[in-house]
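Selected chains only, in their assembly positions.
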Amino acid sequence: NEREQERIDLTTSPVVKQEVKHKSSEWARYYPRQYSSWKKTKESSEIIDMLEEKPQLAVLWAGYGFAKDYNAPRGHYYALQDNVNTLRTGAPTDAKTGPMPTACWTCKSPDVPRIQERDGELEYFTGKWAKYGHEIVNTIGCASCHDNNTAELQVRVPHLDRALVAAGLPTFEDSTHQEKRNLVCAQCHVEYYFKKEKWTDKDGVEKVAKVVTLPWANGLTVEGAEKYYNDVGHTDFKNKISGTPILKAQHPGYELYKTGIHGQKGVSCADCHMPYTQEGSVKYSDHQLQNPLNTMDRSCMPCHRQDEKTLEAIVHRKYERKDQLHELAMDNLAKAHLETAKAMEVGATDEELKPVRDDIRSGQWYWDYAVASHPSFFHAPEETLRILAVANEKAQNARIKLVGVLAKHGVMNYAAPDFSTKEKAQALAGVPYEKLVAEKEAFKATLEKEWYKIAEKNGDLDKENRKDVDLESSYFNNRK
Amino acid sequence: MKEKSTLKILAIIAFIIAAIFFVYMAYIAKAWSYLSKDPKACINCHVMNTQYATWQHSSHARDVTCVECHLPTDNFFDKYKAKAVDGWNHTLAFTFNTYEPAMRISDDGAKRVQKNCISCHESITSTLTSNADKYHNFKDDYVANGRKCWDCHKEVPHGKVRGLTTTPHNLGVKEVK
């Protein structure tokens, strides 16, 4: 009968027959519920400018892209556009300009696996991001997490399996179903760096690829990753204020979650962020990935039968604790950078400053690791607090040494300059903000527009899913 | 071949001994209650009070009895085989006091319960079961790849606090005769 047919349709995975699988709208007719809930990630559109919230950041990241522009994450709907818009990716004028490498697209689009498969992974990872501007045009979608044909969960990028193997963990294929419900997220919500790899293309040209790599060989901990980077001699940038060689941590969301109680007890990302939802007699995974505090009745209540307000208050208290230690560590790190600058000014040598910079480098790594995945205060409250405390210890050790160095050079009672607003902090960091915005606007008026035109012509652009996608950023607030 | 028939004989002897023991202990522990569908039969053993009390206060108390979750419901033979096995195990445990205050369900028991959850809540679980089917794991295939319904529905139907001695209000249960 009809109902039964509906049930069968709903519960067996049709083979997705369309050709352009990177366009999520093509999946809609097979999986209407998942599609329409996925589209709702659009609702989370608010930009929270972290450099306004925590101006210290610009000091910590002086000399690096993050000091220019850095926001809290919003819905997957905006992932691609935010990558294009952020001042970090600069204002390319052709396929070869732009400060950033192609690797930056990796976690923003299902066009990436398509291109990797077509051009080869190393070719994909070679060159500037503008190279693929006209081809990578669809935001995170079905093909990012699902097999193109069977719709089974699938990791579409090879960097995750390589990291799992390095860490001695089962690959995606060998993992349990429940772990797969984490691992599709761990394609992206992980700490990474770009490993330089020399290679020779089929025409014999020597090239250098910058390959997304996860530092997991010594385990998925803050200590393990630090050791990894120190062993391979990696540094992301030199802080412009203090001359310290810095490691940048990016969203080790999966790694920290694993240390938390939910991770320990096998509750998966999808359990909270994609709670089952009932529509009529069908239960399906809600694909509107968002803050689960918006969906507590489905995300928390099946496991915790309790009134939502109480539970929310408990979560909020976790945030407050984290924030207190977050501010302490960040403030002391910022001061340590500025005090080092003073020491340099009055003649301290690199040799004198070596122990200081070692402390700052390590302290900033710990701090960043703890906070870069914003929700770690909930995913792993204890580990987050521990790491922040150690970060602060290191920052303070640097500052103790700095008083001595400064005294030796005749400076007593030095107080670091004020960095209490985004403007002040960016000035200290030497960020030419207005210039960056102007260049970006020029790029958006020209090259970016061309990209979408080409993509549309090639049939790669999912127009339906670009609606209202470009209305907000930290620097244009008057477009709507 | 020879080994096989020795085994057979041994099995038969073991069965006879077991049967005698079974009758004896079944008598001591009123194990015939397993033949009944009435939940009150379970609390012939006070050690089942906790589960009775929690179930009694749950959404399942109105329509669903113990055996509807805990015994195979698909065919007559499985059902009575399970009753016999359980009756035997529980009687043994009860008589010899080998259970622990926080009893836990056996793997086999969990397998059966899960089957029953799914059979009652068929349509609503179809997405889950089909998701699970895709990642069919032959090592642990009975409960949807290790995932049990009550991993999420933690309090269905026996509540959060469940120990022989810990569950509130399970003392008076015995009076429900």
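The letters A and B name the chains in turn, as written, and every chain counts its residues from 1.
Here is the rule we use: a residue touches a chain if its C-beta (ideal position, glycine included) is under 8 Å from a C-beta of that chain, and two chains touch if they have at least 3 such contacts.
All of these numbers come straight from a predicted model, not from anything done at the bench.
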| item | value |
| --- | --- |
| Assembly formula (labels as shown, counts from the whole structure file) | A x2, B x1 |
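We take it that only the chains that are shown with their structure count from here on.
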| item | value |
| --- | --- |
| Interfacial residue positions of chain A with respect to chain B in the complex | 7, 10-13, 150, 152-153, 176-178, 180, 266, 271, 276, 278, 281-285, 302-305 |
| Interface residues, chain B side, partner chain A - complex | 123-132, 134-135, 137, 144-147, 151-155, 160 |
